[in-house]
Every structure is written in structure tokens, then in C-alpha cells.
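With one protein chain held back, the other chains of the complex are shown just where they sit.
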Amino acid sequence: MRRVAKDTKARVTLTLNGKKTTGEAESRTLLTDFLRHEIGMTGTHVGCEHGVCGCCTVLIDGVAARACLTLAQAADGRSVETVESLTGLDGKLNPLQEALRDHHALQCGFCTPGILMSFTDFLKRVPDPTVEQVKDVLGGHICRCTGYQGLIDAMMDGAKRLRS
Amino acid sequence: MKPRAFDYVRPDTVAEAVDILAEYGDDARIMAGGQSLMAILNLRMAEPKVIVDIGGHTAFKGIKVANGFLEVGASVTQNELMNWPDLAKTSPLLAKALPWVGHFQTRNRGTVCGSLSHADPSSEIPLSLATLGGEVVLRSKRGERVVAAEEFQTGMLSTSREPDEMMVAARFPIAANLKRAAFREVARRHGDFAILALAAVAETDTSVRLGIGGLADRPVATRIDASSKSAIADALGTLAWELEGSDDIHATARYRRDLLRRMGPIVIEEAISCAA
Partner (left out) sequence: MEVLGKPLVRKEDAALLSGRGRYADDIAEPKRTLQAHVIRSPHAHAMIGRIDARAALEIPGVVAVITGEDIAKISDPFLVAVKADVPQWSLAVERVRYVGEPVALVLAETRYIAEDAGEAVEIEYQQLPAIIDLRAAREKTSALVHESAKSNEVHTRAFTYGDPDAAFKAAHKIVKMTSEFPRQSFMPMECFVVVSEYRPADDSYEVMANFQGPFSTQPVMARACRVPGTRFRIKTPADSGGSFGIKLSVFPFMVLCGLASKIVGRPVKWVEDRLEHLVAASSGPNRITEVEAAVDKDGRITALKLDQIEDYGAFLRAPMPGPLYRMHGALTGAYAIQNLSVVSRVVMTNKMPSALIRGFGGPQMYLTLERLVQMIAREMGLDHLEVIKRNLIPAGSFPYKTAAGSLFDSGDYPRCVELATGGGRLEALMKRRDDARKSGKYYGIGFAAVVEPAMSNMGYLSTLLSPEAREKAGPKNGAVSLASVRVDALGAVSVTADCVVCGQGHETVLAQIVAEQLGLRIEDITVNLELDTANSDWSIAAGTYSCRFTPGTAVAAHIAAQRIRDKLSRIAAKQLNVLHTDIEFVKGKIRSKSNPDNAMAFGRVAGTAHWSPIMLPDGMDPALRETAVWAPPELTPPSHDDRINTSLTYGFVFDMCGVEIDPVTCEVKVEKYVSMHDAGRLLNPLIAEGQIRGAFVQGLATALYEEFVYDDGGSFLTGTFADYVVPTATELPELELMHIESPSPFTPLGAKGLAEGNCMSTPACIANAIADALGVENVQLPATPARINAMISGEEPARPAHVAPRQGIASAGTGGAKQKDARQIKGSGSVQVSASPEKVWEALLDPENLKSVIPGCHALEVVGPNDYRAEVSLGVGIIRGRFKAQVKLTDLKPNQSGRLGGSISGPLGNSSGTGLLKLVPDGGGTRIDYDYEVAVFGKAAAVGGRMIEGAAQIVISQFFAAFGRKLGGAPEKKSLAKRLGSLWGGKGTTK
């Protein structure tokens, strides 16, 4: 049984983007704050802290989930993947990222990391989605800039690129 | 929007979990998917002293069919149930209702039992449980008890769960006469909590169970005489006023009642026209 008393810090060890990573967190520290400010991986964004906007979406044990609705302590011993895992050290984008760029599916880019992580999970499960399915998953995110059409087109195209 | 301080506990077994609940009572809170609880904590609208995290724990997983029920364990997520291959066959109502629960991303973490425990008056899962006449299994150090849906949810965000109890499973009846089901809801956006949600199960061609979410302070299920259009209209007309509804920023009580009167017949018709 893992126990962390309030106002104390405990070590959190997780597999972050495939690498074993350790940091300190209080019992109440949010996973978003842990990733951004303790580990220093700022790709995961914070837009609402109540689960609606989707900016903070990461993969926890492989499934897309809101990091703002997750305690850092809950990530101990689990695997977490963030947007930083998608690009190689050489800066090469993956086919989904390329599709977003080609369809101008981002403007300010603040919502983008969360959306990428949602679809990284979803397209693994449903490699050949319908437009309706794509809209449904995208419905878990708010993007204020793009008006969504570019995102929908990018996901359909990205799915195709990933399949081939 | 950062939570207040609390102790964090992640138990390894159900026994450990209920021990903590016994020790702290109302000051302890189970965290399952956290999709409601964490938002409330971030907003500082609750003051638990201990968080008991059972999220994703294998000890609480499990979907099984037994004794005329589909039984769902405490950490089974909404998506796990939705993607369970036998769902459409076993519980057509749940198969139709679950896609309305939040979003892909929240269903990945939000649990079936967490939704029932949270007891939001607009939620689809409690509505389904009420419509099917299901039950929940509560366990404490004192033992285990089974509570029928209509006894469990007692009002807005309120249930008859005792502070030392944990919900270990929910049981959805799967009798043959519960297979012709329909579900509809109206919300401001897809994935939002319902302004009005309706679940219908045609037990026979003339008798339909209708569940109504979003109108009263809890889901309400009733049997409707569907032998004629006018019988349905009468029943819905009465129900609309019995439940009355209230105004909020998304809708008026009047609109909710109108929705019940107009959408009710459609959902009932849909259930009846389902192939047995």
C-alpha cells in the first residue's frame, strides 16, 4: 500500500516516454504540475484544470487521459507518454504530426499536444476511422483557433499515412 | 485551482481499502477514475482528509455475467465496458447509453461504479441502472450488502452508501425482456451532462420502462402503458408535471418538460420497434 501524508513529499518513479524518471511530489501535486515544473517537460499544457479542454491529455499506461485530473502520486509505477515522445531527437515529425502541419490544423498550438496524444491512442485502436468517429474523439478537446476542420482533415489523412 | 492538502493512499486490496474507510469514515474518499472527484478537488469544493486511490487497480477489475446480471467491478472504466465485445448483445441499453457519457478521454479513466457513486442527476449510467432495475454491491469491514438502484441514489449527488462502504460492483439485469432498448439525450454539446436523457426498454409491445434523467434530482424510472399514442401522451404529460424539473443556466424547467413530452414518444417507439 502506497501512503503519502499531506504536506510531505514523496518520490514518484514512472516510465516517462519510455525512460525511467524520478521526481518529488506532494500528495496533492497534479500530474500536470509534476510533468511541467518538477520534471521540466512543458509540452503538456494546462487549459482548464477541470477536465474539459483536453490540453493536458497524455497517455497513462497507454490510454489517453487528462493529466490535470490525475495526481502525480497515481503515476508512480505507471507509464506516461507525452507529446515530447512523438518527435525524434533529430526533430523528425511522425506521420500524424506531419498531417497536422500539412492541413494547417494548428494555429497557436496550445491545444495541439493534447489532441495529438488523444489520437495517438485512438488511431492505435481504430486505424481506419470514419469522420464521425474522428469528430467524436476530437469532441473531447477545445481548440479556439482553427475551427476544427483542419484537425478533422488532418486526422483522416494522418490515419491513412499511419496505415501505409 | 490547486487542491487542498490531503493524505494519499493507494491500497493493494479491497480489504486494505475498506480498512482505511473504516478508520476515517466521511473524511476518506475513494478515488476511482477521478473524472469528477479531481475536478471538485481542484476547485476546492470538497474537503476530504484522505484520498483512497483505486484507479486502474487490477484487484478491482472484472466484467462478468452471472445470475442474470452483468456485473462490473469497481475499477472498470466506462470505455472498458463500452469496448467489451459482448456488450451490445448482453445489455443493449448500456451499449446505447455509454457513448453519451463524457468523452473518449474521460471514459478512458472514469469508472462505471464511480459514476454511480457520484450520483449526478443527469448521468447516463445511473439512469441505465435505474431503468433496468439493477443493484450495487457495497462492502465495508462490517460485511457486504446489495442495494437496489432505487434505494441507492437518494437525491442529487447523494446515495445511501455509508461512509465506511465502498462500491465493489454494479449489477445490470440482462433478462430477455430487457433487450429492446433505446436511448436519447439532449445536451448543449455532445459529451456534456444531459439537459434531459431518456432510456426506454420495451418489455412487451405495449409496456415500456422509461427512465428519465435530468428532470428530477435523481434518475426516475417508470412503466408506461404504450398500448396507444394517447396513453403514452397522457402518461408523459403527468410525469412531466410530477417531476417538474428546475431551471438552470442551460435550460428552463419548462423546456425540460416539453422535451419529455415530445421526445418521450419517440424513444418509446424506438424501443418497441427494436428487434427482440
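The chains carry the letters A and B, assigned in the order they are written, with residues numbered from 1 in each.
One rule holds in what follows: contacts are C-beta pairs under 8 Å (C-beta built on N, C-alpha and C of every residue); 3 or more make two chains touch, one makes a residue touch a chain.
Just so it is clear, the model here is predicted, and its values are computed rather than measured.
Chemist: Among B:37, B:116, B:202 or B:271, which residue is in touch with the absent chain?
Modeler: B:37
Chemist: Please pick, from A:23, A:129 or A:150, the residue that touches the omitted chain in the full complex.
Modeler: A:150
Chemist: Counting contacts across the full complex, list the positions on subunit A that touch the omitted chain.
Modeler: Output for subunit A: 26, 28-29, 36, 41-50, 52-53, 55, 82-84, 86-87, 91, 93, 97, 100-102, 104, 106-113, 116, 134-136, 138-152.
Chemist: Under the stated touch rule, tell me which residues of subunit B contact the chain that is not displayed.
Modeler: Its contact residues with the unshown chain are 1-5, 29, 36-37, 40, 43-47, 118-119, 121-122, 130, 133, 135, 143-151, 155-160, 186, 188-193, 195, 209, 216-218, 220-223, 237-238, 241-244, 246-255, 257-259, 261-263, 266.
Here is the rule we use: only the chains that are shown with their structure count from here on.
Chemist: Once bound in the complex, which stretches of subunit B touch subunit A?
Modeler: 1-12, 16, 31, 34-35, 38-39, 41-43, 49, 51, 53, 55-56, 79, 99, 102-106, 108-109, 189-191
Chemist: Using the touch definition from the top, list the residues of subunit A that touch subunit B in their complex.
Modeler: Contact set of subunit A toward subunit B: 1-7, 26-28, 30, 33, 49-51, 54, 57, 60-61, 63-66, 68-71, 73-74, 78, 118, 121-122, 136-137, 139-140.
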